[in-house]
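Sharing a structure with you now.
All protein chains but one are shown in place.
This part shows subunit A:
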Amino acid sequence: MSLQSRVNIQKEWDIVGARQVGRDIAKKTGFGTVDQARIATAISELARNIYLYASSGQIYFEVIDNINQKGICMIAVDKGPGIDDISQAMEDGFTTSGGLGAGLPGVKRLMDVFDIKSEKGKGTEIKAIKWLR
């Protein structure tokens, strides 16, 4: 692993900032325009969840570069209220914020690896990886 960067999510505009940083890293890593859009969109969803539900948090980016695989890994961390029912939050169309309920299930489809940990009252950590093909 190499090249780590971090974006703080505190204000609404940070959602845009985070996806720009993510897109830049994706571009430098060698992803094409479609995957750049997928990665940036996934970041946008994760950053918005942080802003909406936890009010603040961080997104970490890491470029994975080992012998057989190259890719981008992002980890979204917050100390918010946590998710009550993860399987419900992963259902298409489920929302508690009046949105489309496309965020988390969407991120899972946009990325290759998706891992979510959440503890009530403690926060949420979501890890997502996209491999370069």
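Keep this in mind: contacts are C-beta pairs under 8 Å (C-beta built on N, C-alpha and C of every residue); 3 or more make two chains touch, one makes a residue touch a chain; residues count from 1.
Throughout what follows, contacts and distances are computed from a predicted model.
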Chain not displayed: protein name in its UniProt record ("RsbT antagonist protein RsbS", "Ascorbate-specific PTS system EIIC component", "ABC transporter permease" or "Xanthine dehydrogenase family protein molybdopterin-binding subunit"): "RsbT antagonist protein RsbS"
Residue touching the undisplayed chain, where the options are A:V21, A:A40 or A:A54: A:A40
Contacts of subunit A with the absent chain, listed as residue ranges: 12-13, 15-16, 19-20, 23, 33-34, 36-38, 40-41, 44-45, 48, 92, 99-100, 102-103, 105-106, 109-110
